[in-house]
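Please read through the structure below; I'll follow up with questions.
Missing here is one protein chain; the remaining ones are kept as they sit in the complex.
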Amino acid sequence: MKELFVKDLKKDMEIVDFFMVKSISVKTGSTGKPYLDVTLGDMTGEINGKKWDVGASDHLLKEKDIVKIIAVVTEFNSQLQLKIQRIRKAVPESNPDDVMDMKDFVKAAPEVPIAMYGYIMEVALNLKDEDLRRLCVKVLEDNREKLMYYPAASKNHHAELAGLLYHMKRMLMNGERVCEVYTNLNRDLVLAGVIMHDMQKIFEIDADTDGMASGYSFEGQLLGHIVMGVKYMDSLALELGFSQEKRIMMEHMILSHHYEPEYGSPKRPLFPEAEVLHYLDILDARMYDMEEALKITEPGGFSDRIWTLDNRRIYNPEK
Amino acid sequence: MKELFVKDLKKDMEIVDFFMVKSISVKTGSTGKPYLDVTLGDMTGEINGKKWDVGASDHLLKEKDIVKIIAVVTEFNSQLQLKIQRIRKAVPESNPDDVMDMKDFVKAAPEVPIAMYGYIMEVALNLKDEDLRRLCVKVLEDNREKLMYYPAASKNHHAELAGLLYHMKRMLMNGERVCEVYTNLNRDLVLAGVIMHDMQKIFEIDADTDGMASGYSFEGQLLGHIVMGVKYMDSLALELGFSQEKRIMMEHMILSHHYEPEYGSPKRPLFPEAEVLHYLDILDARMYDMEEALKITEPGGFSDRIWTLDNRRIYNPEK
Amino acid sequence: MKELFVKDLKKDMEIVDFFMVKSISVKTGSTGKPYLDVTLGDMTGEINGKKWDVGASDHLLKEKDIVKIIAVVTEFNSQLQLKIQRIRKAVPESNPDDVMDMKDFVKAAPEVPIAMYGYIMEVALNLKDEDLRRLCVKVLEDNREKLMYYPAASKNHHAELAGLLYHMKRMLMNGERVCEVYTNLNRDLVLAGVIMHDMQKIFEIDADTDGMASGYSFEGQLLGHIVMGVKYMDSLALELGFSQEKRIMMEHMILSHHYEPEYGSPKRPLFPEAEVLHYLDILDARMYDMEEALKITEPGGFSDRIWTLDNRRIYNPEK
Amino acid sequence: MKELFVKDLKKDMEIVDFFMVKSISVKTGSTGKPYLDVTLGDMTGEINGKKWDVGASDHLLKEKDIVKIIAVVTEFNSQLQLKIQRIRKAVPESNPDDVMDMKDFVKAAPEVPIAMYGYIMEVALNLKDEDLRRLCVKVLEDNREKLMYYPAASKNHHAELAGLLYHMKRMLMNGERVCEVYTNLNRDLVLAGVIMHDMQKIFEIDADTDGMASGYSFEGQLLGHIVMGVKYMDSLALELGFSQEKRIMMEHMILSHHYEPEYGSPKRPLFPEAEVLHYLDILDARMYDMEEALKITEPGGFSDRIWTLDNRRIYNPEK
Amino acid sequence: MKELFVKDLKKDMEIVDFFMVKSISVKTGSTGKPYLDVTLGDMTGEINGKKWDVGASDHLLKEKDIVKIIAVVTEFNSQLQLKIQRIRKAVPESNPDDVMDMKDFVKAAPEVPIAMYGYIMEVALNLKDEDLRRLCVKVLEDNREKLMYYPAASKNHHAELAGLLYHMKRMLMNGERVCEVYTNLNRDLVLAGVIMHDMQKIFEIDADTDGMASGYSFEGQLLGHIVMGVKYMDSLALELGFSQEKRIMMEHMILSHHYEPEYGSPKRPLFPEAEVLHYLDILDARMYDMEEALKITEPGGFSDRIWTLDNRRIYNPEK
Partner (left out) sequence: MKELFVKDLKKDMEIVDFFMVKSISVKTGSTGKPYLDVTLGDMTGEINGKKWDVGASDHLLKEKDIVKIIAVVTEFNSQLQLKIQRIRKAVPESNPDDVMDMKDFVKAAPEVPIAMYGYIMEVALNLKDEDLRRLCVKVLEDNREKLMYYPAASKNHHAELAGLLYHMKRMLMNGERVCEVYTNLNRDLVLAGVIMHDMQKIFEIDADTDGMASGYSFEGQLLGHIVMGVKYMDSLALELGFSQEKRIMMEHMILSHHYEPEYGSPKRPLFPEAEVLHYLDILDARMYDMEEALKITEPGGFSDRIWTLDNRRIYNPEK
């Protein structure tokens, strides 16, 4: 059983525990001698390690292997680093102590994917507008499998297992309230907009089933999820027989949800539901990033500068 | 009784009705002849009018008088304009037909001021943090009289009777939900921030008891309501014995709520509650401006360009 | 026969000639008297006129009527204006002198539409890549009718009859050369990009058969011709069986041809052919606007400030 | 006695001399062996050094210790570095050679603090406006102790012992002249503005008595010295019984002295004295940074890029 | 003798006095009747006037004529305007009352040109660097005649008779002080930079001997006074045998004195003397514009928005 997590490591600790290999290679040191350079991780973070003499079996290790290590925590350039004495692959088949709960090794949204999916599907099923209801239900069903693990970003906010579902769910929760406060809003349009706005991230980002992104797809790089989303919406609207107005309004909501041209939206929101969609989106992203920053900041202290928050350093109150 | 409102006027209508004088002066025409130039209004908007021969009694009319007019609606430079044949002051004392409901003449928030005030006070009374509760209750009590009619702006969003209360109330409604969704938030801080953030608009803007602003105060122009709000918070925190941390965090929330330096916040929000405050504020302002724009836009059409919405033209769906 | 054109009018001229009504309405003067306010035009420009006493027949005039006027050229606010004494509709059926060549009244590209169309189709037919050839030929055929008259803009560059064809043709001429100079370019991609890049302006702009735009379509306002063009390309590529790479590259060329996010391209060009497409486009637009400006600028003088050229005043050499 | 200063070190020098420890730690090399990593400094600058075998006494060294070293100057990544053979703490109590003049080790303004303070107090005492005179005298007296050593910045311009006094004094010298040239200026307002504008840097920056800043205070980070200065001015004005106009004008001068919103001033200067204050401030900062840059630039050469001067490289003439 | 000045006119005054014709034309009113449209001015400002029946002699009036008028001050669009009853040219030859002091009619720097010139020449003659002394003396002598009346701008700051001399003189006064405060500065370079920096405004702007600019020269529009100044400096340096370093440093000072690329300086200042030159320049321009604004602002009030001051409204204290 895993006992110690990356976020709890401190300088000079001597550790014997299991981690996942995030990246690994044999490098040549400044004196010409080879050494093993490996990044290890678990659900709480990542740490780099070095092993100064490379054994034959070390060459066989690869990304996503679960390994057991004996190491000391050192510090290099004010970052913690592992000086690894031994490393070996876990063999759960033959060694009961090596049987691991895989969830310990993967950063994941704090709620169960199927529950979040259920919440979102419930919202979809209760939309009053029949077109939008059919649209959302279909899209959720068609993409069910990938939604179960897809992150909402390759890094930054919601880059985690089922991060996209988590992002949608919390936006829906706020969106429902906003429609109660601003009663002139078309509730169905707001909620369908939330469900559709980032759906093509599934095809913009390349990710595997543990929710880790490895980069962007070819179409993602040349067009981006916003324009891909407009095209997707267009073909669905044709298929489902939307009116022209409803089709174009949904496409516009997707197109404008980043708000500023320099963030990828060539049109700014031109009706209140599109405006609301943007603010639900940005608020959720900011809350996520701030929560993450504060998780690793001492009470009464400031976080490091956070790039996605315009390099702000976030304050964690003493309480 | 008033029958016809500004928003319902159409070209070529012949009208006999009551309006409030918003501004009035005798001007000299291009041929050197004097004429009466008057802006009339009611709770739905304003319209300019001309009277081509000026009578002796016309010179006695002044701002805020309720007047009865006989006029024809014409068009000049694609704007409606009244060609006034007769105008006289209403005399409710002597003429029962001239007795008016003053609410018809003043743009006002759609809810009753005392009810909104009650809602907000209720929130304040239920804050768990004793310091913040005492702060909010005191501030609401101290400014009770002015809150009953103060607008939240001299023009643009919430420039109407009790607009500031309406702005606070709707922000609180959303704020409560946001604290349920993002459970790490300090609810008291968010809600106290909402109550305090614009309170000094009462001293930044010069307004009269019908909620109409006539301009900015001297201190408003040289310092602005944000910095005035920080000073106000500072003296209240000293008086109420806040801890340094609580005092400075509240001041920071006021200081940062416009988010961008170019909009008046020299510091960006540095903790999640300050971040949320900004988004509650901007969302409410945008919803207000869009609602106003759509009130006078035909279904299936676009509004005029709206300066406070970056010159966007807002779309009103056909339904 | 029309003898005098708008661009040749000078102050104090007394004129008797034919013009097209561009807009017309009866307005009320500052003294309350009605007058006729009419904008007249021909292929060289437009001029405003006033008729101070309105006759019964004046009410029957409407946009696009050809009218004969008797008038004096005056100046108002440093702009020429017509003081119209008489105005009547042309009756070519009954009056031989009223038979006009409609080309005199409509601003048009300087080349014959069918010839320009032929040039472009020739380019399309000679593309070596079979997919791109079929694409371009099909698109040119499908949109043949509208291309014969569509402008390339609602105002600014190429806002004229067949302006879109003219824009495409001159870009192709330069594009062919650029591919000779930079031999690594994929010539078919560049030329197909030119043909496709603005094709959806036909659906973004509302224009009539004399090439005059009356505004933007609903989809044009909410999505814009760039995103519409990507969707159009997508459906054509599916229909014609393009490879994924070729489809996405063509979509990217359309998406990125305005280059800067603030001009509507969420992605900048990511390969040389897309880069070239942008420069062919902008160069042609700039040359058009400068030529237009210099047409009405005296040798040795500067034009007025031109909005589409960043408010520059363009110099016309003395020669 | 200290003989050699950091700015005079050259590659390959063998040195035996005294320096102050600026930071020190024991690190682990790439081969796993510990070494001593120490930054040494004196009034002319700082240099990093390494000692490859760590002795027991090395662990006892700490920041601000004066140490004697034997070392060779080497070069690493085009920066000078010390290869330290021996290092020991100075013991002035027992070793006469170890008695040092502490001024050699601390970067300081080029004038004596008490003399600069005297100059500024003299200006304050001669203000004609009684309110402003009492304000400035009180503020100078109340903050006398800290002014003797406080820097004007944590890094960049005037980050040195008594740098704040030096900044104020030179601004006052120029300010007096400017008031002679622009005779409409209110001289008292300009000079009081100079004295007050940065006073809260004393509480924004955390610094010790040798003028070295260790960072920003909590209030400094959340509010900044400008807003803190406005609050400070406000309470002083109340205490001293200023008129509303005088109070607000002084607060505005502090608020606007950074001029641009993005540099921390939510309001731009709104009267000439506030405008002048800004230019006195920026000129003094720029002159300071350029002088510093040229001190370490060869005649006929360019300095490195200087971040506070928009990355310019400053030229030092050959003379 | 002139008794009433433009800045003292108030609504409803009846006036009989002399003014200078700034522009004049016969226009056609909205009813088709001609009227005289004339702008009149004196050293304190300008005002527009209308004369509703045009006499034969009115056609003979032209720019710069001194005229005597009988008129009433009216208000149109919240601007004062003259309703002129009679207007005639002054005939000082035959009518002693018509003999005017021309200084009353021309906006001029507040000091005598020859005295300012003398001050500047004195500075030039006392430069220690022989090259710079010869340069400045020569340039002042060569341009003596035009300097006596040239404005420093076509509008905005120092657009007045001898405004360029006034600008140079006040910059020199401050410059001398700055060199005393920052003793590392090369005083000769700073002062010669002041004298040379705007000298080519004499050829960039077209102005007549009363200091009124009529526009920009051809070279002024295509190159601008900064680049023209660099060329001028270059030829003078060659003629006077400057070293390469001195020549290029002087050219750089001229080139960089507007500081920001968007204000015309392709290079930012790269040594302290060039930096100082910029701040002397901008400070003098700002002080001038603020003084002008406050001359026509009531104590306790704000000026109109001033374009050259980023649309700020400047406050005039109550005193």
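Note that the chains are named A, B, C, D and E in the order they appear, and that numbering of residues resets to 1 at the start of each chain.
Please note the rule applied: a residue touches a chain if its C-beta (ideal position, glycine included) is under 8 Å from a C-beta of that chain, and two chains touch if they have at least 3 such contacts.
This is a predicted model, so every value here is computed, not measured.
Q: Based on the whole assembly, the unshown chain contacts which displayed chains?
A: A, C, D, E
Q: Taking the full complex into account, find the residue in D:N48, D:T74 or D:T297 that is in contact with the omitted chain.
A: Of the listed residues, the one touching the omitted chain is D:T74.
Q: Among C:A71, C:I84, C:L127 or C:M249, which residue is in contact with the omitted chain in the full complex?
A: Answering carefully, the residue with contact to the hidden chain is C:M249.
Q: Hey, which subunit C residues sit against the chain that's not shown?
A: So the residues of subunit C touching the unseen chain are 170, 173-174, 177-178, 180-182, 184, 186, 245, 249, 268-272, 275-276, 279, 282-283, 286-287, 290-291, 294, 302, 310, 312-318.
Q: To test your reading of the contact rule: which positions on subunit D touch the chain that is missing from view?
A: 29-31, 52, 74-76, 83, 302, 313, 315
Q: Take the complete complex as the reference. Which residues in subunit E touch the chain that isn't displayed?
A: 218-219, 221-224, 226-227, 230-231, 234, 244-245, 248-249, 251-252, 255, 261-267, 270
Everything below uses one rule, namely that only the chains that are shown with their structure count from here on.
Q: Going by the contact rule set out at the top, which chains touch both subunit C and subunit E?
A: Touches both subunit C and subunit E: B.
Q: Match interface C-E to one of B-D, A-C or A-D, accepting only the pair for which over half of the contact pairs are the same residue numbers.
A: Duplicate interface of C-E: A-D.
Q: Which chain's centre, taken as the mean of its Cα atoms, is farthest from the centre of subunit D?
A: Comparing chain centres, C lies farthest from subunit D.
Q: Report the inter-centroid distance (CA atoms only) between subunit B and subunit E in whole Å.
A: Taking the average C-alpha coordinate of subunit B and of subunit E, the gap between them is 44 Å.
Q: If you average the CA atoms of subunit A and of subunit B, how far apart do the two points sit, in angstrom?
A: Here the centre of subunit B sits 42 Å away from the centre of subunit A.
Q: Please list all residues of subunit A that touch 2 or more other chains.
A: If we look for residues of subunit A contacting two or more partner chains, we find 245, 249, 270, 302, 313, 315.
Q: By the touch definition up top, name every chain pair that qualifies.
A: Taking the chains two at a time, the touching pairs are A-B, A-C, A-D, B-C, B-D, B-E, C-E, D-E.
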